[in-house]
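Missing here is one protein chain; the remaining ones are kept as they sit in the complex.
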Amino acid sequence: MNQSTSDAHILVSMTYASRANPDVSAKDFNEILKQAQTNNAANGITGMLIFNRNYFLQTIEGPRAKINRLLYSLIADQRHHDLQLLGSRELKHREWAKWSMNYASPSEANAAVYLKYSTTVDFNPYLLSAEAAHNLMHDLGAQKQ
Amino acid sequence: MNQSTSDAHILVSMTYASRANPDVSAKDFNEILKQAQTNNAANGITGMLIFNRNYFLQTIEGPRAKINRLLYSLIADQRHHDLQLLGSRELKHREWAKWSMNYASPSEANAAVYLKYSTTVDFNPYLLSAEAAHNLMHDLGAQKQ
Amino acid sequence: MNQSTSDAHILVSMTYASRANPDVSAKDFNEILKQAQTNNAANGITGMLIFNRNYFLQTIEGPRAKINRLLYSLIADQRHHDLQLLGSRELKHREWAKWSMNYASPSEANAAVYLKYSTTVDFNPYLLSAEAAHNLMHDLGAQKQ
Amino acid sequence: MNQSTSDAHILVSMTYASRANPDVSAKDFNEILKQAQTNNAANGITGMLIFNRNYFLQTIEGPRAKINRLLYSLIADQRHHDLQLLGSRELKHREWAKWSMNYASPSEANAAVYLKYSTTVDFNPYLLSAEAAHNLMHDLGAQKQ
Amino acid sequence: MNQSTSDAHILVSMTYASRANPDVSAKDFNEILKQAQTNNAANGITGMLIFNRNYFLQTIEGPRAKINRLLYSLIADQRHHDLQLLGSRELKHREWAKWSMNYASPSEANAAVYLKYSTTVDFNPYLLSAEAAHNLMHDLGAQKQ
Amino acid sequence: MNQSTSDAHILVSMTYASRANPDVSAKDFNEILKQAQTNNAANGITGMLIFNRNYFLQTIEGPRAKINRLLYSLIADQRHHDLQLLGSRELKHREWAKWSMNYASPSEANAAVYLKYSTTVDFNPYLLSAEAAHNLMHDLGAQKQ
Amino acid sequence: MNQSTSDAHILVSMTYASRANPDVSAKDFNEILKQAQTNNAANGITGMLIFNRNYFLQTIEGPRAKINRLLYSLIADQRHHDLQLLGSRELKHREWAKWSMNYASPSEANAAVYLKYSTTVDFNPYLLSAEAAHNLMHDLGAQKQ
Amino acid sequence: MNQSTSDAHILVSMTYASRANPDVSAKDFNEILKQAQTNNAANGITGMLIFNRNYFLQTIEGPRAKINRLLYSLIADQRHHDLQLLGSRELKHREWAKWSMNYASPSEANAAVYLKYSTTVDFNPYLLSAEAAHNLMHDLGAQKQ
Amino acid sequence: MNQSTSDAHILVSMTYASRANPDVSAKDFNEILKQAQTNNAANGITGMLIFNRNYFLQTIEGPRAKINRLLYSLIADQRHHDLQLLGSRELKHREWAKWSMNYASPSEANAAVYLKYSTTVDFNPYLLSAEAAHNLMHDLGAQKQ
Partner (left out) sequence: MNQSTSDAHILVSMTYASRANPDVSAKDFNEILKQAQTNNAANGITGMLIFNRNYFLQTIEGPRAKINRLLYSLIADQRHHDLQLLGSRELKHREWAKWSMNYASPSEANAAVYLKYSTTVDFNPYLLSAEAAHNLMHDLGAQKQ
């Protein structure tokens, strides 16, 4: 049996935190985002990305085999390090179906949303539980609409 | 006892996926739909049909004996093949009572609804669970209203 | 102890189906309804009646002893036959408190409501479960408001 | 359509209280019980009967049409009067499937079971709610096993 | 309508705390208990009594009208004072059906049961919530069995 | 320890029915209401009173010791008799915090609300369960707003 | 994509009723059972079969595509007719994992189990709801162990 | 391991009551509030403060180690005494994320909110349960918005 | 009003972690335990203490005012430092009613119980959530019985 088709209808979600490498500029951030949006649209991958100067917090969702392959690429990606999975689970339906990659970054307008789930004044995704990360992303997504 | 009356008040729902035969044209699709609407209205059958060039995904609901007879006709129908039941269950009430046969087909406007329940960018009902098929149909039905 | 007072605060609801006798005219229907409304208002009885040419489906609610006496009268009533109880239960509060006898009969406007709970295109209360009869009556009541 | 088959798979339960006529002897009680057991076994009817010198409390369960016909006979039966339905409802399964007619009558051994659901020291089924009657019967049934 | 029969099948429970009058002896306690047991058995009243030198905590259960009359007598009883109702509620079934008046008083063997619900080392029912009083009585009742 | 402070933060609610003495006039009713409102405001007592020519149905809520003292006064009050507690329970929060004593009496406008919880056409609080009395008061309170 | 692998990890269950053809002997029944047990063990199919002289009631469980292919064979099988699906649903785990095909047929010892879910004294699976059929099979399976 | 980082992502909430020292003026109150708001904003602490002439009721929320350090300071603070913790618990998210320190004090406009949770007419936080204190604060917070 | 009596029936539980001072010997541990047991028995305080060479984890339960006074003493106690409250909550009943101070310390026999709730091989209460600390204590308590 061909592995890539065997779980072709299992939708999964993965969420990870990572540290941006110091030499990644604001322009790089935008390219990372655009690149993700283009690749994902072609591959049936959707999700949400939160970033500031120091950290990434990202959720990717799609078929299980593809999401695992994307995890391997992300681990190998030189623009960030210390990637830590916060959680991975099966989905009854995608939560970010309308976005190849939605995004948000800290601003004055959404400071209270970050603080709601954080112990620290500054955003640090390594200090979040999987549930807090999930709820933070959805509060930020709702605020953008 | 006459079988056809013995379960005359059991409402059931059946949902199946099938592959359209290659020689079925867009005009044929419309005739299939009209024919279903006419027959169903006379027989107390209601439901929802999703189709694109390649696949059908259909829910039919009505009295148990009639729905089983309709299943036999559908299996024998030469316009599609590989019919697979995704699920069949008893209903407390019809979910499509207002339609002899409601319908939808993929478009740009509803692409995110398909993607919400699918691992693939293109619509393939064989990859859906019974629950995902059910929810997809209702999301599409709600969008039409 | 006097039986008629012993359960004076138990509210019950009874629902039955029956077949109209062939010689009952449309005018008779209206008189049945008016008579019920007058008697019930005086006796603290409330309820809902659905009828067409062939069938009655009725819910009556009030104190247990009175509802049982009304059941006896209904069984003896020559204008219908084959009376079958679909259910009887105690109530925390009346569901039809605003009507001495609310009513509905099939029309084009409410055809989808009947079909929602029925296996047949035509209304036949003998084919309904107690729960379906209850929900049908409330959907029809809501539509009238 | 033949009414008697149209609801052939709806199981219902009916529970009623009645007053024994003064001229009904202890021997009559036993005959009532035996007669019920014989008739019920042949008709697919099951149930539970509680009686003392003054009252009957009985639950009968079986197909809806038959239980309604049995109700008519019970109303016409000269050995008791003041028959009042405490409740009637559909069943997912019979509760007294092992008995054509189980029975109990008050004794010293089960006095606390009667008192548990009663306001009075002596058994009076007219003072019971449908739920209390149901639970009393099952407590008495469990004590007999 | 005769009030005393109008609610003849509503079972209620009342729980109160009171202070024993200083001149009530241990012998008096036993007589209070015996008297309650005799009267209650005749009146269809059941319950539980906890006492020590200083306090009573009692639950009485029975028909609503009788329990209210008993409340009036208890308020007028010279052997205790400061009677305070902790709660009164309707019952689906009696909780002390096997006892005309069950009882317990503090001992070494049940000290941990008292402490479980109390802030103080010594028993003081005025410091209990209705729920704690209820649970304390049942824990003590279970320990006696 | 001083009893009156020992349970100073336990909020309780008591509900009772009583019969108005025949010589109590409509003017007396108004004075009863005004007097209750004045006394309650000073004592931290809140509640709801329903009355007609024949009956009172009242809920009082406040600290446990004060509510018990008020119960004693109400029992001794010569303007009504046959006071029966329908229920008494602890509260997480007052339900009538905005009223020192809210009130309602039967009228054409609220007849359906009374009927919703009653077996009789005329208001008789002795026939109500504690739950029905509670819900009746809140429906009437909501209608006044 | 190959359809037969695309849903290779979806476990489903199908339950149907059918009428045995008159010329099917007791010996034939045994062969049907043995044949099913052999084929199923090789194909990862499990289930439960109830039969008497007149009817079959069977549940089959396994991967969705295989169960659909087996349904086609069963419809074409000449030893029974009037096959009606009672229900089909996805499983989190097999319910009959220990049996390639468990079985039961009516006897004196299990008569009360059949009656528990039936309106009729004799076994007739067309009169069962999907839930009653499921529970009947499990009660019979438990009795055999 | 450094203790101060080991629980850096555990959010907790603490709520306490205290008595204002008699020499604390209205001006002092305002300074206490401003000082709290400034310190908290810098430390990632949020919360709600209720005060009148006599009492404080305060909730503080933030990382566990910092909240414990703040508790130590509060115990040592000379402007109040008799500090009593009403409760402390872990949070899935902050409830006062938008305020470095929200506040309210009794007025005519919010008197009914205080009374809703209090046995006394005047505000006394020592008489509140942890749950009542929590709900009072949120009702007052909602009223300010 | 006297504060110490005003909440005399509120039972609370407090749980804290602390670091043993390096000069505290095994003999000191035993004295701490005995002293707690003697004081608590006299004061109506109950609880559970876990300790090893480096840490204490303790739950104390009793009336709110006394538990707060005990907290002040514990903060001032020179035999440990860095006391951090993990949680404090109101109780419906004591969980350690049978012990003035139950206790446990790590051993080979209970190593798997510690590991069940810990990220580290060695016991460190600062790394536990309030819920994990609670469950660890109860698992250890159950193992001792």
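When the chains are written out, they are named A, B, C, D, E, F, G, H and I in that same order, and each has its own residue count from 1.
Note that in this section a residue touches a chain if its C-beta (ideal position, glycine included) is under 8 Å from a C-beta of that chain, and two chains touch if they have at least 3 such contacts.
Since the model is a prediction, treat every value here as computed from it, not as a measurement.
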{"item": "Absent chain, residues of chain I that touch it", "value": "112-113, 115-121, 126-129, 131-132, 135"}
{"item": "Contact set of chain A toward the excluded chain (per top definition)", "value": "1, 3, 6-7, 10, 12, 14, 19, 64-65, 68, 71-72, 75, 82-90, 124, 126-127, 129-131"}
{"item": "Those residues of chain G which, in the complete complex, touch the missing chain", "value": "8-11, 42-44, 46, 62-63, 66, 92-94, 97-98"}
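Here, only the chains that are shown with their structure count from here on.
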{"item": "Between chain I and chain F, distance of the C-alpha-averaged centres to the nearest whole Å", "value": "47"}
{"item": "Between chain C and chain I, centroid-to-centroid distance (C-alpha), Å", "value": "65"}
{"item": "For chain D, residues contacting two or more additional chains", "value": "1, 6-10, 126-127, 129, 131"}
